[in-house]
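For this view, one protein chain was removed and the others were kept in their places.
Chain nomenclature is as follows: A and B, assigned in order of appearance, with residue numbering initiated at 1 for each chain independently.
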Amino acid sequence: MRTLLALAWVVIKELYRRKDFYVLFVLTALITLVLGSVNFFEDTLMVRYLREVTLLLIWVSALVIAVVTAARQIPAERESRTIFPLLAKPVTRGQVVLGKFLGVWLASGLALALFYGFYLVVGAWKAASGSLALGLQAFWLHWMMLAVVVALAILGSLLFSAPSVNSTICFVVVTGILLLAGHLNTLAAAQPGPGGALMYGLYFALPHLELFDVRDLMIHEHPPVPLGPLVIATLYAAVYAALLLVAAWWVFRRKPLST
Amino acid sequence: MEPILRTDRLRVEYPPSRRGDPPKVAVKDLSLEVRQGEVFGFLGPNGAGKTTTMSVLLGFLAPTAGEAYLFGVNVRNPIARQRIGYLPELTYYYRFLTAEEILRFYARLFGLNGVEAERRIDRLLKLVELEHARNRQLKHYSKGMQQRVGLAQALINDPDLLILDEPTSGLDPLGRMKVREIIQRLKQEGKTVFFSSHELGEVETVCDRVAIVHQGELKVVGRVDELVRTHQANLEQVFLKIIGYPTCLAA
Partner (left out) sequence: MTGRTTALGCAALLTAAVGLAAWLEPRSEAWRGRRAQADSFLLTLLGDGRRLFANHFFVKADVYLHSGFYPSIFDQARSACEHGLGQEQEPDPRAEGGQQAHDHRVHEGHENHAAEAHEHHDDHNFPGPPRDWIDRLSRHFRVTEHTHLAGAQTEAEILPWLRLAAEFDPHQVEFYTVAAYWLRSRLGKVDQAEAFLRRGLRVNPNSEEILFELGRLAWENRKDAARARNLWSAAEHAWHARFGAVDETNRVSLRRILAHRAQLEEETGNVDEAIRYWTRVRELSPHPEAIEQRLATLRQRLPAAH
């Protein structure tokens, strides 16, 4: 655990010393504040559209931070050759994968906490903070979803040579899952034969990231999610993240590193 | 006494670049022993298999056949690296960290924390003369300064075996002298140093024993003074002779 935390600490340092995060945060804040200041029919009480836009920006920013940070970790170690002094220490490749995952996940969580803090500030500004319990649940579910995304990006970084290729593929896959995965059963039911079976297969195999998206509940002020489904969703994310990390470790341990 | 470093019929093959071609043999059945307290030079021309052998010792590559051991522990086990320090030929470290943070990070990987880690960091920064720049991020360091950070990180765990890959490559004369001094000092402290170098004059100065490899094969291993005496020539001439380079041309 000590090794994992040490590896994670480097990733967190990297995130807050790079400019990407600040750019995204300032951009999110700026767009939200500009939209919040727009006068729609001289009504100052409208808040749901602002929640929607802020949460969308938070989702996009968090995804960008998580994917880009995770995708560059191991390739950057190899490219800058820092992997060699690192692996020359009593550190296994599995620990490198896990440490990088932990670092990106924790760093994304810190960034996410700041973004959700900003969301609360926006709510307070418009005198419509919404349910704090649901806000905390949204943060937690979002963070758990990012665990799957980060694990996916780390696996991708070991399969694809360029981080940009990996990031693009991750964005497409995650967006595709968020938009379509929940509807694959509907599509499968409408399609008989092997096509339908394939869709059912995908439906049960893909991680259902849309489970972790409770933005509509927040925007429209619905009650929080019951504890049972919340725990199940957490375990669901943990299982998928673990499977992806095992796959990443399996790929990495077979990869020769030539100095 | 159990050797500190041992390879037993070590063989490394790289897959062919084209289907149908035979695999490229980088190391051919290399058997080598390095004993405690010696400074061991690992010599060979470019492409001889030195870096590949070091990669196996450090766990970067899995051997095709044979085994390698550090302190009697198979190198496949990460515990084997608990008591070693490694300085790569090209030193690149996390550019966004300061020298102090990098050393702290590596100290943590060895399980060092708190007062002991800070004490070692202070001592090493003083040793490599980087105390004044300890809180500066590495992206602001010169190449020589980065090399010195590399040396400091290699010593953070107070290793019993130091593996140095071309440690003076790209350094100015002052930097080389500093590295030589540090190797001498480690030798006096009873540490074992295993290093590769093209600087044969330097090797002759600091090494107790050397091994010369060529095209993946071990050509000779022995004490530097014995080799020089046997061949009636300096180490450079011995080296050229062994790798089959006409010494008259060298002269």
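As a working rule, a residue touches a chain if its C-beta (ideal position, glycine included) is under 8 Å from a C-beta of that chain, and two chains touch if they have at least 3 such contacts.
Here the structure is a predicted model, which is why all the values come from computation and not from measurement.
Asks: With touch as defined up top, name the shown chains that contact the chain not shown.
Replies: Its contacts among the visible chains are A.
Asks: For review purposes, identify every residue of chain A that touches the missing chain, sorted by number.
Replies: 38, 40-43, 45-49, 141, 182-183, 185-187, 189-190, 203-204, 208, 210-214, 216-217, 219-222, 225-226, 229, 232-233, 236
Simple rule for what comes next: only the chains that are shown with their structure count from here on.
Asks: Using CA atom averages as chain centres, what separation in Å is found between chain A and chain B?
Replies: 41
Asks: Spell out the part of chain A that touches chain B in their complex, as residue ranges.
Replies: Going by the criterion above, the answer is residues 2-3, 5-6, 9-10, 13-14, 17-18, 80-82, 84-92, 256-259.
Asks: Along chain B, where are the residues that touch chain A in the complex?
Replies: Touch residues, chain B against chain A: 51-52, 54-55, 58-62, 78-79, 81-82, 84, 86-97, 101, 105-106, 108-111, 113, 137, 150, 153-154, 157, 163, 165.
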